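Quick one: structure below, then a few questions.
Note that this complex is displayed minus one protein chain, with the remaining chains in position.
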Amino acid sequence: MSFKPKDLKERILHRLQIAQGHLKKVLAMVEKDQYCIDVLHQSQAVQHAIKETDNLILENHLKTCVSDAIGNGKKNQAISEIMQVFKKNG
Amino acid sequence: MSFKPKDLKERILHRLQIAQGHLKKVLAMVEKDQYCIDVLHQSQAVQHAIKETDNLILENHLKTCVSDAIGNGKKNQAISEIMQVFKKNG
Amino acid sequence: MSFKPKDLKERILHRLQIAQGHLKKVLAMVEKDQYCIDVLHQSQAVQHAIKETDNLILENHLKTCVSDAIGNGKKNQAISEIMQVFKKNG
Partner (left out) sequence: MSFKPKDLKERILHRLQIAQGHLKKVLAMVEKDQYCIDVLHQSQAVQHAIKETDNLILENHLKTCVSDAIGNGKKNQAISEIMQVFKKNG
């Protein structure tokens, strides 16, 4: 993976660290027997943070690798890889 | 949150720790510039693990808190809380 | 299914008819070779309308059938049915 713009890598890592922090809190909340609904909201915050990172990675992938692949006659493989990710997400 | 059966708490914590391990690997993969599609698959594994935990927590919530709430005339609040979680998930 | 309040049935049917209208438009757009992205947005509108109907049905189900089931010692089956729906949605 190459990142464009270059600071994108830092932004992705930063968001993943935030997701890690949220996930650590989910564990602490279960550990302390906190209210299920509050745990579920915290867990959904983790998933939201991870999904935002996925979107950044996918957008970067389209702008770099996929664009190169289409230029280099490797279009079909690149598209089939994206579709696999997209189908799992649905 | 009270857990039924009692070992459910251990099972939930165990799965959350697995999700933490997967998420740590996502960070390492981004750090090492690994292939975007591989990072996205790893990230989807994290989300899958977290969703399985959510399902365990929600099922436990229905069996304990919600059942109590319905017995105690607090049905509407309990249902509105579940619907909030459900709507965010869609 | 019994509906509470009674006009809920009309509201659900009305929204489903809206979803039918949107879906018919998706077909017409594909028929006329319209731009893929526009078709996808229209299709997502259908899915959004159907999900809103699902939420109304699920909320009604929790308020009526599930509450009755919990009062009648059929809690486990009722909860397992809801979890099945919830898991498919994730």
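Order of writing sets the labels: A, B and C. Residues in every chain begin at 1.
Quick note on the criterion: a residue touches a chain if its C-beta (ideal position, glycine included) is under 8 Å from a C-beta of that chain, and two chains touch if they have at least 3 such contacts.
Since we're looking at a predicted model, the values are computed, not measured.
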Completion exercise
For the chain not shown, touching visible partners are A, C
Problem - Contact footprint on chain A, counting only the chain that is left out - result: 51, 54-55, 58-59, 62-63, 66-67, 70-71, 75-76, 79, 82-83, 86-87, 89-90
Problem - Contacts of chain C with the absent chain, listed as residue ranges - result: 1-3, 9, 12-13, 16-17, 19-20, 23-24, 26-27, 30-31, 33-37, 39-41, 43-44, 46-47, 50-51, 53-54, 57-58, 60-61, 65, 81-82, 84-85, 88-89
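Following the convention adopted for this analysis, only the chains that are shown with their structure count from here on.
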Exercise for the section: Could you tell me the distance, in whole angstrom, between the mean C-alpha positions of chain A and chain C? Expected result: 28
Completion exercise
Note: chain C sits from chain B at a C-alpha centroid distance in Å of 23
Fill in the blank from the handout: Expected list for chain B, residues touching two or more other chains, is 51, 54, 58, 82, 89
